[in-house]
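Note that one protein chain is taken out, while the other chains of the complex remain in position.
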Amino acid sequence: MIGMLRYALLTILAVVFLIPIVFIAFTSLKSNADLLTNPFYALPEKFEWGNYAKAWEQGRLSMYMKNTALIAFIKVPLGILIEAFAAYALTRMVFKGSNLMFAFFLVGMMVPMQATLVPLNIFLNNTGLVNTYPGIILVYIGFGVPFGILILRGFFRTIPKEIDEAALIDGCGDVGKFFRIILPLSMPAIATLFIFDFMATWNEFLLAQIFITSDSMRTITTGLLAFRGEHSTNYTLLNAGVLISVVPILLVYLAFQKYFVSGLAGSVKG
Amino acid sequence: MRIRLMKPWLFIMPALLIYLTVIFVPSLYTLYLSFFNWNGVAPTKQFVGFRNYADLIFRDSVFLKALANNILWTIGSLTIIMGIGLMLALLLNKKIKGRIVFRGIFYFPFVLSGVIVATIWTWMYNPMQGFVNKLLESIGLENWALAWLAEPKIALYAVFVAAIWHGVGQPLVLFLAGLQTIPQDPYEAAVIDGAKPYQMFWNISLPLLRETFVIVVAITMVSSMKVYDIVYAMTGGGPAESTHVLASWMYFQTFKFANIGIGSAISMFLIFITMIVIIPYVYYTTKKSHV
């Protein structure tokens, strides 16, 4: 009975959530004249599958996606490692001012990116890092630090201290404990963070536009922007491009979400 | 002994260095600029002390409106978006058929950038050709069909509905991950004791989700205070500046009007507000925690 109710509720909500997604798909399959003449919720008069090829070509999505993947697959693991080190210290090595330190990191979440553009631009120009991947990766990691520490600290705190003590008896040092106990036990947290961080990096726009100026090095958001012009926007290709561009995010999500089910539940008790 | 004391700092150092470079030092610069009247390029800056802050509070009606909107947005996010996220997480935490598909559907909107979400929802709200009004008409509620984004009293809520659709995926994923950390034995014991499902939720799930709540509440509050692109793209702050939020007004002041000092002061407001809300919250929950 409860199972049925659960299904009914989930199905209704899923349909509601799907409606706008379906409209995005419709739009991506229309001709321009179709989109401009008919209500946008209408089915395409004719399915223009060619829009996807056009968006791929005109937006040069393959190049931009490759660039973005390169940045994301360096930034995300590196960032998580750095954040995990810090979160480990904040939860496992109680020291004077550790709460203050955590609060200090947390406040950084609030800093609007726009407010940092000028000092960062000067810094990157003076260090020769402007228009380079190390430069943008450094900036991305910086903006990811507060969020990453917040998530990892929270999850590390749920790992019972008894496990640490057992590890100490086994002769693990802090580095050993970090890599052999805490990290493996935190897979759901790390998977969560990976999913969010990858998505945020993939969709990031403001910093990428300002700090990467060479067209051949730019990221996917730039490719999509090509469909928005000064006086008009090509919505059909934009929507097709958007649907192509989110595929990697969904793949990462699918790859990592399985850790939610297989992760911690059993092993914590261990 | 000295090594022991240094050790935590060695672990923190990489994150701290990058954080100082990318966020902290630039923020100090913003703080500094917030005391000046400056257009961003002129050779001289005029020191005005706290006047930018005072002007915002006492003379800028858009700022106050934006602040009120942010507060409304935060309350809505903490109740509705977080509530739906938690409910979906609880529904999806069981081994049911199609679970991955359901999770994918609810998460999907979150992967879209705010700008595309805004475009789709703007069209949904279109007064003449939009789906929302069409739906209302088809179920006999044509009197309810409004120009949703054109009414200053409604526009922000209309945008917020789009934000719910967009944002539920984040708390959902966080709560799902959090639920995984709850061991099964309290539930098993409770079932043996004959506990009802809602009792198990209140007495087991909620307390054990405390750490997850700290995370979700903090993230939700921060992202509500910083909300920008979906509002800017759907309404541009209008009609009649009624839907501005702090971040969009900061953007206008900084990049449209070249009032760097005022834009910086708005940024500092954002930071201060978070500090006075989030830090006590974190301390409180840290203290209460049993771990």
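Note that the chains take the letters A and B in the order they are written out, and that residue 1 is the start of every chain.
We take it that a contact is a pair of C-beta atoms (placed from the backbone, for glycine too) under 8 Å apart; a residue touches a chain by one contact, two chains touch by 3 or more.
As a convention for this text, contacts and distances are computed from a predicted model.
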Omitted chain (choose from "NADH-quinone oxidoreductase subunit H", "Sugar ABC transporter substrate-binding protein", "Aminotransferase" or "Trimethylamine corrinoid protein") - UniProt protein name: "Sugar ABC transporter substrate-binding protein"
Candidates B:63, B:123, B:165 or B:228 - the one touching the absent chain: B:123
Given A:11, A:37 or A:62, the one touching the chain that is not displayed: A:37
Sole contact to the chain not displayed, among B:57, B:136 or B:150: B:150
Residue ranges of chain A at the interface with the undisplayed chain: 31-33, 36-37, 114, 117-119, 121-123, 125-128, 130-131, 205-206, 209-210, 213-215, 222, 225-226, 228-235
Positions on chain B contacted by the hidden chain, ascending: 6, 10, 13, 17, 20-21, 25-26, 28-29, 32, 37, 39-45, 122-123, 126-129, 146-150, 152, 155, 235-236, 238-241, 252, 254-260
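Following the convention adopted for this analysis, only the chains that are shown with their structure count from here on.
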Chain A contact footprint on chain B (complex, rising order): 5, 7-9, 11-12, 14-16, 18-19, 21-27, 29-30, 40, 88, 91-92, 94-96, 100, 102-113, 116-117, 119-121, 123-124, 126, 129-131, 134, 165, 170, 173-174, 176-178, 180-185, 197, 211-212, 214-215, 218-219, 222, 225-226, 228, 247, 250-251, 254-255, 263-264, 267, 270-271, 273-275, 278-279, 282-283, 286, 289, 291
Residue numbers on chain A that touch chain B, as the complex places them: 2-3, 6-7, 9-10, 13-14, 17-21, 23-24, 27, 39-41, 82-83, 85-86, 88-90, 93, 95, 98-99, 101-103, 105-112, 114-116, 118-120, 123, 138-139, 141-143, 145-147, 149-151, 154-155, 157-158, 160-161, 174, 188-189, 191-192, 195-196, 199, 203, 205, 221, 235, 238-239, 242, 246, 249-250, 253-254, 257, 260-261, 263-266, 268-269
